[in-house]
Each structure stands twice: as C-alpha cells, then as structure tokens.
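Below is one structure, written out as structure tokens; the observations come after it.
A single protein chain has been removed from this complex, and every other one stays in its place.
Letters are used for the chains, namely A, B and C, taken in the order the chains are written, and counting of residues starts over at 1 for each.
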C-alpha cells in the first residue's frame, strides 16, 4: 500500500526552523510514520539566508515570500515558525488556501487573534496543530498515562519553573523577542506558554488566575543581533523594553487543584531549566528538562519504609516513543521531542484529524496568557472565560 | 572570669520542647557560650507528662501552671513553646515580670497581638528572640554572608517551597494544628512563616503580596491524637477544618526583587521539603533542608565553560558554626540549628542585646502573614504596612 | 570549492548499524564536514533484513556478501559493525583493497588479531578509526581539554563503573554476545573496552593490571533471540556461557596514577550506567552517561568556603561540538556521539590522516583487555607489553 506524502512548506529557518527541519528529516529513520513528510519548500525574506538554509537542511526549494508557499499546489502543509505577530495572517491565509497547519507557540499575539485562527482552521476543515513539543517527551507522555490511570489520585498541586538567563546582561540588545510589537509578550509567551500547556495536559483546565509581570531592565541598546544568540551590540541608542522579563501566577483549576507558575529570563545559572512537580492524593511526580529522560515518581501504594521518589529512566520499550530509538538507558535529547511531534502530525494528516495539542489548545492557552496579563495590570484575580 | 548563668523556664515539652531542651543540654558541649544555660524548670498542664519530660530531658524542676515560672526568682528566661494562641498572654506577662524571652514562631495569632508583644518586650527592656531556627543552618548563614558581600549582585528572584504530607489522609483527625482558635492558621503560620523569615533574612523586606489559601479536606474526625503524630482516630464525629491546608503568594520586595512562595501539607511524598532558590544579577543559590549541609552556588565570575552550580558542603571551619562540630564532610542535622540558635541567645543575654531574629522580626513576619491572608480573601494585592 | 565525497559501505545493520547510519545521515545537517559522507551500500547476510534496513535508513544499495563491498569501486570506506570474530578478516581485506576503515570496538578477538589489523592498515596507508564513541561526548572532550591544560594537576586516581542488567534473568538465552567464539569476551570487550579507552584518553597508558572475571550464570537456554533484545526463549536445551558476566581490575598507569575499573551485566537497576571519577592534585571530575551533557568539576583554585563540585552543562558554544546543535541548556543524546565521531572521521579522510582513536588505540586497548584476562586466570599482576 502506498503511503501518503505530506509536502511541507515551512516559514522561518532559525532556531525553530532548524528543529522542525530536523524532525521531518529524521522521522522516517526512526518511525514508520503513517504519512511521509516531504521537505518541499522553505520561505524566508533574506534570499541568501534562506537558500543556504534550504541546502543545509535538505529542503527541495525555497521562496522569499511566504505567500508563494500558499499559492503552490505542491504544498500540503504550512509550518509556521515566523515571529508571533505574523502567525494570524499566515495561518488564516493558509487555512483559506486549504493547507494543513503546524504553528509555533504561542498561537497568537492575543485572544482575539487566536480565536480567529481557530475559527479559520475549523471552517476550512484542515488539520491543525500547535508546536508544544514538551508534550512529546517520553517521560511527560508516560506521566500523562499514569495520571489518567489514577496512579496519582486526585491532583492537588502543580508547581512549575521555567528559568533561563540569556538576557541578564544590560548590554544585551533589544532583539525582536524583547519587542512587544513582534512577539506580544516576553517570557510569558515564550516560556510560560509551555508550562501552561503542560499544566493543561497533565492537570486540567485553569479557571482563575492572579498574575505578576516584571521588567527588570527597562532600557536596552537598539539593534538586532548580528551573530549568535550571545553577541552584543555597542550601540549608544537605547530603546524601551515593553515586554516582561519575568512572570508568575497562581491558579485555580476547574477540578480543585491549585497551581503556582513562574518563568523568567533572569534566573542566573539556569540556561534552560524547565521543571515541575505535581502532587496528588496518591502520588507525586517531578520532572526537569535537564534530565528530560527521567521521571521521578512517588507512590503511596508502596509499602511503608520503602516509600520514596523513584527515578525512572523513560527509555524502555514500555515508555512512549522509546522503542523507536535506542536500547534502555541510552538517552535522547531536545530534538527528539520534535520528531515525536512530527510523528503525531503525520498520523493526524493521514487520518484527517487534528492531533493534540491543536489550535483549540493554542486558543485556550492564549486565554490563560491573557488572563494572567490582565491580572497583572488589574492587580486582582481574573477568571478565564471564552 | 565567671561566666553568667541564664536560668531557663520552658513552657511546653512536645516536639519543640524536645528540640529546645536538647539545644540547652548540648550547647556547652560544642561551644563556649558567653552565658551558661541552666535547665531550671519546665511547665506543662499534665503533671505526669511534664514530670516525665523533665526527668527525661534534664530539667531540674517542673510546674503545672506556667504562671508559676514567671513568679519564680530563679528563672531568668522564659522559653515559650505553648500553642500559638497562648503566646501573647505568656510573652507579655513574662516581659512584665522582667524575664528574657525566646518565643516559638509564629509570634502571635495576628498582627495586633504581635505588636503588643513587641511593644511589651521593648518597654520591659528584656532580651527577646523568635525561634526561626533555619537562619542558623551553617549553609544559610553562609549564604547570607555571600549575599552581603555582593557575590550574587542585585537580587531579582526568590522562590520557596515548603512541602509536607502528614495530613493527607482524610481520616487524620482535627488536631490542634488544624483548629484556628489554637493556631491562628494552618500551613501558613507553621511552614510559610519559616519561608518568609528566610526571605526577609536573605533578600529584604516585602512590600506587597497577592495570596491564595486552600483547604482541600474541609471535614475531619474530631479528637486529638493519642499516640504518635501519625496515629488515627476512628471517631464518627466530624469537625470543620478552619485553617489552610496550602498557601501560596507572590511578593514584591522593597529592593525590586520578586518572590514566589508556596507551602502545603498536601505535597505527597514530601515529608519535610523546605527549599528555595535565589537569583541575583551575578549569581544564584539553592538550598534544600533535606541536604541542609549543602549550599548550591552559581557565580557568573567563573570563567566561561566552567560555569555551573557548585555543591558546597558547609562543614568546613570557614563556615559558620561548623568548627564547633566535626571535621569537614561529617554532617550535622536538624537539632543543631537549635544549638546554634541557643548560642546566639546566650550571647544576646550576656550582652543585654536581642539577637536576630527577634520580636521585631516576628512582628514583621506577622505583617506579611496577615497581608497574605487578607489578600486571599480580598482576591487582590495587599500592601504591607505597619 | 568542491567538497570530497566519501562513499561508505557498511557491514552490519543492527544496533550499531543504526547508530552509524544515523550519524552519516545527520552529519551534514549539523556540521559542515570536510568531506561528505555518501551512504552507498550496506551488507548483511539476510537479504530481506538488509534490504529493509537499507530502505529504512537511507542506503543507496545493499549486498548480501560483505566481500562484494570490497570489490566495488564506488566504495571508499568500509564501516565494520559485524560480530567481533569477523573484524580481523574484513579489516585486513578492506585494507588490502585500499579502503578506509571505521571498525567497531573491541578491535579484535585477541592481541594477535589486533596487531595484524593494525599492521595491515598501516601497510596499506588507509585512514583507520575505531568506534569508541564516548570520546565524542562534549563533556568528555571538554574534560580532556581541562586535563591537558593542567586544571586537575597531576592525576592520582581514576575509578570507572559500567553497569548494565539485561542478562540477569537465568532464562535469558545464550545469544551471540554470550558465546566466546562470536565475541571473544562478554562484558569485558563490550563494556570494559569503553572504560579502558576513556582512561587511556584522559589519564594515560596503563602499565600493569590485576584482574578478576566472573560468570554468575553458567548455563543458559540455547538459541538466538527472535525479536527484541529482551525476548526470551523457552528452549529446554541448555548451553554453557563461556564469557564473563562481570569483570574488574586494578591498574597502575605509566604516570603513577592508579585505577579501579568495574563492568558488569549484573548491576540490577542500572540499564546503562557508565560513570567515572578522576582525582588529580588540583582538581577532580565526575561524569555519568545518564546525564551525559553534564560534567562535574572540582577545582582547588576556588576560594576556601566556596569549593565544591560544580555541575557544568556542556551545551554552550565554548564546549566541543555544541555549537552545531542547540542553544545552551538544550541537551543532546546518545546518537550525537556518533555524529561527532563521523565528523572527525570525515575530517580524517579529507586530510588522509587517521583520527584518534584509531587502530593503534584499538591495539593498545586489546593489550589491556588481554592482560586483564590473563591476570584473572593467573591470579596475579600482569604487565602490559607489546
């Protein structure tokens, strides 16, 4: 039987473009996907940049205008890795062009955009997905199974930290991720959106929040970065940082659980610490992306005397996705979360069903992001409502 | 030169009474204290219980009415370990009787009581101290030195967790720690008060909070516990839990730092997890009571490539209090925090100066506790004001 | 300038065949290699198996007789992943055919074979390499730099553990890895060879050893495994295990350091624990493959009071190979060690120079393996001599 092909057009080729490209490239090596990803075309504004990227990463062609991708008949799926402020226009146009869509997170700049995007893909009947890659870590996926089986009992608590430290130098310039017009928010949409997604996935829907946002360094040198992430500008011209450096919120869930969430780019020494703990009536779990293959699990059902958090290497055949890779105890890394996600995306396209998380999740995530932002301004609790 | 003696009268002889008694007993063994603690008398309502405790722990006499201790001329210092609702009466009477005072935390049931207590000890001119024992962990004390030396730079973040799990069984009875009239609050005054004290000690004063309190199990069997902490009652009579099972709050500090605090008795698997992380502009620290001898430290000044959190065993002669104990690498435990505290208390009495933390700290702690409680009811941010 | 192509013919397509294939596939995606690997042909005895593997992993053609690969003019390099007892014949024939060679470890069944292989590649003037992939972990590579810079001072100690637990069930069958004629030794050549290589790389040459080998389960059901690694046979026929389940040895190094080495397949709960610690006069390092991105480093030069093992995430641009992958703090996994190795192999072929480790290293490794085996039989110390 011939396997369907999914011809992909990807917009953006930097960090996320690289992660997505790699996933499409490696998917058939590890898995037997239900549809075959074809790296058809990549789009970017800078001709030299996009051409180099296409060659390097294995795309068959390139465009300098993303609209061309939508016009092409040989493209089935649009992968949106452009800055956040372009998501809405691209996604709606892609839906109207009948393309399936994978969109980077956060889905949009605000709730209104997110709602329009969700409505557009539903109306068009295309397959849609949002790229919350951490759902596809085997340890996380397995944690979800344990929770669904009731191993943790009723959930009382979730606490999450997502800490980075790459913009703590006051000389670090005002890159696009620090400008509201480009990204909508700072740490909030970049890091906190991931924690919200994991909380929604593992605990349930949030009903109410009280948030706090902080910008520690309010003026920064103007100018994008030329080279790597850590290069610095010497510009004398300063601009205002209008997004959050750090964000925190407390939450109540519909099922009675409570949550405490924190994300920052000012967590010195934490290059990329994404961790959480969940406590239920019968057990608890802990996870830290720095040891992403491991899940810590406490079960009350263990006999007294030998109760304790056990560290499980989620690399065995019984753990989700793990059979595709290496023997037990041989760890996988960051990029594999995208391969696993691509596997689900291809399955979704093959069946004409939007995998989870999709634009519904993106929209609901945006509702929480918005409520937190509003709460931080209003300085009081805000309910999540559609 | 003759060393002054400090004749102690202690009220309460359960968990904290044991910890305090041990501290007085062992202090001269390890240290050369500036005043000598004399275990003069212990008070408790139950004659048999208090007599047994006195003999077991080495007190020279006992009383069944705490007021007797205040009347006795051979008592210089009152150590208050009675339930929280008795602190105010005892402390004010003790101050008026000219006794120095060590009081368990939280200082009082509310701000008004705490203010009266503070005023009374100041008026009486007695030495006063509050028993926030974690300040006297060598690793914490050393962290304070590092922060004061500017090693962490400007502080941006503190996040604290204090997690226990001893009341998660719905059959666990309505003990005094779960009745508001006896303790004022639940997790809040018991655990969170410690985290607030550490935050005030290491980061500075809190100016504003947004809090959340939750009671997961609202009805419990009536009756105190007969035996150990984990015994259960089979009572059919149920009573209402009117204190918090869990509490969380976000905070802004006067110096611009932000904090996220959480404490719970529903953290399954966490018998006694008291941990925090502080991030500054130049470095970060982490601490966890479960490895209380260790301090994790990150310094930006380390050369690129070898930057990372180092785990310091704070058991060397250079670390506070450590020389009094064992050679480097030989750990101390929970009880030593009280010995170190007693060392400072004796120094304070010898010099006629109230050590830190004292009733001022207890009062300020109570201001924060109160603001968090108020905020949880009002569902908005509340400023700390005297 | 046109980049040279290296057309590869690979023999074997199971675990190592998959790891090597993936490395060739992904190398150009991450790096800009000095020569381009071309996945030309793969060889295996089972036609269906090898054809499926070729299609799955992206090889352009396949052969059922490895000798065909040597005859083909369109093959530049032979990658030997066949069982250990075939290495010698294939390697010598490949060298005589003028092919460059990458050979899996251990190099051979014994010292005599290893010597002949080394002599053959030298005589033929081909590029040769042995696949000790752990040398190419960024943290290990960086540790080597630190040691070479003298950061650890004079090395006194190395201790290594390599623990697995996959054959502890007595019903686990007598697979080829447990038959001496196929693999030469058990844990010794499979796991210990890796630890010896890391010790030689990081500490220096071993001069003398005292070894111990143990076979805990001496009879096992006959028959290879049909399915995955952990499937079991129900055979009534039993065969004798003639290789070691566990091996340990003490070593003296030429530079005065001492070593303690242990490897086992009976380390219950250790799926794949490969760890070591090195102590020098000025510092120490620790590494564990389960957190392979991290290097623990202790430096005496740190000020008193803040000395401690720091945990370095070797994912920054300053760390070897890391720039090719993801931003700091985003971890890589097992397979990346092979990509990094392939990068060095391509550089070697491009320059006509055998990278390190090569057949010289394989030969010296075999000398140590042999001396340990001899010592275990003789029950006394044995010197390493060529």
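Keep in mind that, in the parts below, contacts are C-beta pairs under 8 Å (C-beta built on N, C-alpha and C of every residue); 3 or more make two chains touch, one makes a residue touch a chain.
Keep in mind the model is a prediction, meaning the values are calculated, not measured.
Chemist: Which of C:168, C:182, C:222 or C:318 sits in contact with the chain that's absent?
Modeler: For the chain that is not drawn, the touching residue is C:168.
Chemist: Considering the complete complex, identify which of C:40, C:84, C:195 or C:264 is in touch with the unshown chain.
Modeler: Counting the whole complex, the residue in contact with the absent chain is C:264.
Chemist: If the hidden chain were put back, which residues of chain A would touch it?
Modeler: Answer for chain A: residues 142, 146, 294, 297, 299, 302, 304-313, 316, 318-319 touch the chain left out.
Chemist: Spell out the interface residues on chain B facing the chain that's missing from view.
Modeler: 15, 19, 21-22, 25-26, 28-29, 56-58, 164, 166, 228-230, 270-273, 289-294, 313, 315-317, 323, 325-336
Chemist: On chain C, where is the contact patch with the chain that was removed from view?
Modeler: Chain C touches the chain not shown through residues 152, 156-157, 159, 161, 163, 165, 168, 210, 212, 214, 216, 246, 248-250, 252, 256, 258, 260, 262, 264, 266-270, 277, 279-284, 298, 300, 307-309, 379-381.
By definition in this document, only the chains that are shown with their structure count from here on.
Chemist: Quick check on this structure: which chain has its C-alpha centroid closest to the centroid of all protein C-alpha atoms?
Modeler: Chain A is the most central one.
Chemist: Report the chain whose mean Cα position is at the greatest distance from that of chain B.
Modeler: C
Chemist: In chain C, what residues contact two or more other chains?
Modeler: 294, 313, 316
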